[in-house]
Structures are given as structure tokens and as C-alpha cells.
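Here it is, the structure, as C-alpha cells.
With one protein chain removed, the remaining protein chains of the complex are shown where they sit.
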Amino acid sequence: MLSTAGPTAAGAGTTALVVVDVLNSFFHPDCGNYYPEAARVLEPIAKLLETARRRDTLVVHAVERHRPGLADFEQPKLPEHCQIGGLDSEYVDGFAPVDRAREIEVPKRRYSSFYATDLGLLLREQGVQRVVVVGVKTNVCIRATIQDGFAGGFQMVLPREATNSNRPHLEEASIEDVSRYFGDVVDLGAAEAML
Amino acid sequence: MLSTAGPTAAGAGTTALVVVDVLNSFFHPDCGNYYPEAARVLEPIAKLLETARRRDTLVVHAVERHRPGLADFEQPKLPEHCQIGGLDSEYVDGFAPVDRAREIEVPKRRYSSFYATDLGLLLREQGVQRVVVVGVKTNVCIRATIQDGFAGGFQMVLPREATNSNRPHLEEASIEDVSRYFGDVVDLGAAEAML
Amino acid sequence: MLSTAGPTAAGAGTTALVVVDVLNSFFHPDCGNYYPEAARVLEPIAKLLETARRRDTLVVHAVERHRPGLADFEQPKLPEHCQIGGLDSEYVDGFAPVDRAREIEVPKRRYSSFYATDLGLLLREQGVQRVVVVGVKTNVCIRATIQDGFAGGFQMVLPREATNSNRPHLEEASIEDVSRYFGDVVDLGAAEAML
Partner (left out) sequence: MLSTAGPTAAGAGTTALVVVDVLNSFFHPDCGNYYPEAARVLEPIAKLLETARRRDTLVVHAVERHRPGLADFEQPKLPEHCQIGGLDSEYVDGFAPVDRAREIEVPKRRYSSFYATDLGLLLREQGVQRVVVVGVKTNVCIRATIQDGFAGGFQMVLPREATNSNRPHLEEASIEDVSRYFGDVVDLGAAEAML
């Protein structure tokens, strides 16, 4: 059940695409974390999603989901955001999960998509060894997810065009740190070929 | 935000009720884990739920939720069960969460409600120190949840009338183990007074 | 680096032996958890250790190690035990780790050898899929370790002769629970053949 089929075992079936926080929060002008440059990642992410779906590659939408009315350790540091039911926690138009078994949502409450979620367990259950991570922001949730995935033994891959930040100098520094210490920063075409 | 109000700090606000797997799976004759004696826990659990809601105590419904079509490490050992959307993963009539902030669902895929979930984090965020656990089966999900909660530093409480098993000798042994090694086994009235 | 050599990949290299709490605490008459029947597991465990060492199989000694003078969440429930430097935290004579790379100690502070340790990570790094667990007590640390290992996706194996408890009825119940819900209870010869 965990094995992969086809001629390229290292490609098909053992790579997953994790899409982090493609939510209104960062992409909708009415929301608190909005920055206009975020929109530049949408076309690259759409392309990877299209490829992943065509090849039936596992896609995980790792998205902020805080419970309204309950205390959260992020609160002393961050303004309230992405409450369940709020506008900012909704998917950007066209980026919601589609209906197929190998495409799921993992709600998260921390920067890292692995923290207090079943993402690590789920990836191992599907025999995933390599994880392509895309979304926003490079220096916050993307980096935190890559740090944790690397710690857990996954080969972490970051396609350069499919992530950015509202602060380019912090984006650049995290790109360099990821490349040095956590995984591989590749171009979009290379990432697409891995799915 | 994490502090408690009122005269009995040890009671109000620092105790949560965790209701484990009150799902058709165990309670509905058409489902795979059904056993008739399970129904005996429903009235005691209903009583605790009523009290918790009246006092606005935190209630967590920790419930099996497996994703259809994805591999799961439980599968070599257990028959497929509680797939999302299946009859057996639905709440028993009258035992679904009600709409209030301090009553939530935590989906789980393992016996322990703490494993690969945000339950431990969530309880700490709400300042919870004591956890009353109820539901089925005593020697499987209830015990596993209590083992993990104790490991994490919570005072675990098991009301005797609000849990059972299809195998009474295994139920009795786990009751004794819980009492000796993990927490407190109390009667229903004592548990109610803690909420 | 993670691959295994030799003709029987499923046997050699992908199975580990985890020896739980073969410490004076349970085996030395002067120590708090002593019970005379514990000694019956020593010969079977010695046999498995001898086989594992001969085949260079990974052996993990998972042992209680509490830090003197620091608070521990177990304390409200359990008497102080296995403090670092104490007589009861020393290995039973002849059961200390030997000097080879694939034999290590993992200190633990909870019943489960996986809780707040690097055991799960370590086993995955070595490519381990199957874990033979031995030691004491069946219904406490052995069962807790098996519960957690199963949750993490390992095939858990318990050789019947290599574990027991001071309370035989609780031992028997956990043996049945392990067999039904967590792993395989086998005889000593079968376990030896897996190493």
C-alpha cells in the first residue's frame, strides 16, 4: 500500500506538494497580512498544482486555522488572524483543494505546518521522501515548515518563484539559509519535474 | 486571558472534559465496532456534557477521522474504520458539539487523542490542568489518551460510569492500571463537581 | 546509508531490539520497584541480546533517568525513582550496553520510551521497520512503548517470555490488548529469528 508504481520510483509517489497559506489573509487587500507582491507567487503555484493533479501527486494545503474565542499562545506576539469562519482564513479564489483522495487540508496554528499537526505522520504513511513547499511568507511559515521537515528527515525543496515576502531582504536571507542548512532552492521547472 | 475567575480556581476554568469517540462506530448496530453495552455510557456522558455547558467549561470532542484513499499506519493492524464521510464517523445522535466557543472538535487518527493533534497545546493554552476523560473503549482509546495526558503533565480523571469496553476483563484491568499509574478513577458525581 | 545489506533485507537491519528498564529498580531486592518474578525475564533477554550482538542488530537500552532536584510531572503520582546516580537507575549486572556502534542508550522519563526522546527519529534514521520490545513491566512501560511505537508506524513485536509484571492479571490483560490492538505477541524463538 505504501509502495509506488511506475518507472521512476524516486519521482512518482514519493514527492508531495505542500501549499502553505494561500489564503486571503496575505492576498486580499482587505486582510491584515496583505502585501501586493504576494500575488506574484500565484501563477507559479497554479502551475505546480496543475501538474501535481495531472500526475495524481499528493497535495497538502497547510493553512492557518485558529479557533475563535479560545486562547492561543501566538496572541501575545501576533494580532488575531485566520480565525475559523473569517474572511482572511478563506482560500484565495481558485486555490481551494479539489475533490480527489490525494489532495487534503491540514489545519495549522503555528508557522510550521508540522507543529501540532499530523503532517509528518501523514507524509510518512504515504511513503513521501521529498517535499516541495510553496506559498507565503518565505521567512516565516515557509522557512519554519522547511526547518521542521528537514529535522524530520524529509528532503525539502523550495521553488524560488513560488514563494516571497513583504520584506525582500528577509526573503533573501531565508532563501540563503534554506539553501545552506535545510534543503534545496530550485527553479520552477525543476520543482515541476519532481512532482 | 489564561487566568481563571471565581472563588474555586482549581475547579472553574482549569478542568476540561474530553469526550472520546462517541461515534456511530461503537454505538450503531450497523457499524463495525458496535457492542450493545456501549450505550450504558451515554447517560453519564450526557450528564457531564450538560454540566460542562452550563458552567461554560471547555469540552473537546476527540474523534476518529481517517482520510479516505490515503494510507494509514493503523491499516495493517485494524480494519478500515471512521473514514471521513462514513456513517461510523458520525456522532451518536445528541452527542455532536454545540455551538459555543469553549466546545470544539479535535480529529484524531490514533488511539491517543494527543497523538499528532494539537490537543496538548490547546489544553495548555486554555490553562487547563485537569482533564476528565470519558467515552469508549476503556482499554484502547481512553487508556491511550490518559497515558499521554499524564505524560504531558495533566491530572487525568476517569469517571467510572462514563467508560466501558466490549471486553469487561480488559476494561477492569485498564481501570486498575489507570488508577495505579496514570490518574484518578472517580465516580460520576465527583467528576461532575470538577467541571 | 539507510539501506541494508545481505540477502534478507526484511530481517537484517530493519529490525531493532529495544530493552526497557532492565535496571536495579525492578530487579534488586533493595530497590523500590523490586519483585522477585522480574528475574524470570533475564535469561530470555540475555539470549536476544546475544543474538542481536552476533548479527550486529541495533539494540536500544531505553532506561529511566530522572534528574535529581528537578520537578517532574510524574511526581504527584509516583514515588521518586531512578534518579541519575541512584542505585535503582543502574543496569542489572550483565545488562549494560556493550561498546559497539549499533548499541545505544536512550534515557527516558516516562513510561513510553518514545515520549520526549529521540527514539522514533533514531529508528527511522536507521531504516528500522520492526521493533522487538522486551523488559518490564508489561502493563506499564512495555505497553506504553508499544502503544507509541505502533502509533508511529513501527511493527511492534513482544516476545512473551521476555516481559512480565508483579501483577499477573494486569500482565495478562496487557498481553491481550497488545495482541489485539498494537502488535504481535510471539514466542522467544520467533523473536530471535527476527533480529
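When the chains are written out, they are named A, B and C in that same order, and each has its own residue count from 1.
In this section, contacts are C-beta pairs under 8 Å (C-beta built on N, C-alpha and C of every residue); 3 or more make two chains touch, one makes a residue touch a chain.
From a predicted model like this one, the values you see are computed outputs, not experimental measurements.
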Going by the whole complex, the chain not shown touches A, B, C
Using the touch definition from the top, which of B:21, B:125 or B:148 touches the missing chain? B:125
Give the residue, chosen from C:28, C:77 or C:109, that touches the chain omitted from the document. C:109
Residue among A:49, A:123 or A:144 touching the omitted chain: A:144
In the complete complex, the non-displayed chain touches which residues of chain B? 121, 124-125, 152-153
Chain A residues touching the chain left out here are 73, 76-78, 110-112, 115-116, 139-140, 144, 147-148, 150-153, 155, 169-170, 172-174, 176-177, 181-183
Write the list of chain C residues that the hidden chain touches. 1-2, 67-73, 75, 101-102, 104, 109, 116-118, 120-122, 124-127
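One rule holds for everything that comes next: only the chains that are shown with their structure count from here on.
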Taking each chain's mean CA coordinate, chain A and chain C are separated, in whole Å, by 38
Distance-wise, how many Å sit between the C-alpha centres of chain A and chain B, to the nearest whole number? 31
I'd like the Å distance between the centres of chain B and chain C, where a centre is the mean of that chain's Cα atoms. 29
Using the touch rule from the top of the page, what residues of chain C touch 2 or more other chains? 152-153
